[in-house]
Each structure stands twice: as C-alpha cells, then as structure tokens.
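For this view, one protein chain was removed and the others were kept in their places.
What follows is subunit A.
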Amino acid sequence: MKVRVDVDACVGAGQCVLAAPDVFDQRDEDGMVVLLVEDPPAELEAATEHAALLCPALAIVVEK
C-alpha cells in the first residue's frame, strides 16, 4: 500500500489521526496533516483506508 496526502486540500478535521494514529498526525503550527508512514504495514492497511474514507477534504489517496 502507498499513501499520499494533499496538504493544500487538508482542512485539519483530525479524522485521519483518530482513525489511524500510527499513520497520520497533525502539524502543531497549523493542524494540517503529516504522513508518518508512506507504506503502512499490512496490519495498518484497514485503518489507513478508513482514514481515507473519513477525510472530509478528500486529501488522502491510497494506492494498492
């Protein structure tokens, strides 16, 4: 799995951090998304996909 995030689209809702805290974080200075792991291991794939589904700004793209 490959994950990309679009910081310009991000609205800082924090949904991805709740869904997959090992994969996503937020910058302290503006709350925008930080991708912690570009290729999450198998055990984090489901949570990562769920985070992409939740993102209100469609800022997370997952490729398998």
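A few points about this structure:
We take it that contacts are C-beta pairs under 8 Å (C-beta built on N, C-alpha and C of every residue); 3 or more make two chains touch, one makes a residue touch a chain; residues count from 1.
The rule is short, and it goes like this: contacts and distances are computed from a predicted model.
Its record in UniProt calls the unshown chain "Cytochrome P450", which is the match among "CubicO group peptidase, beta-lactamase class C family", "Cytochrome P450", "ABC-type multidrug transport system, ATPase and permease component" or "ABC transporter ATP-binding protein".
Of A:Asp30, A:Glu43 or A:Glu63, it is A:Asp30 that touches the chain left out of the display. Panel shows subunit A; residues 11-15, 17-19, 21, 26-32, 50, 53-54, 56-58 of it touch the chain omitted from the view.
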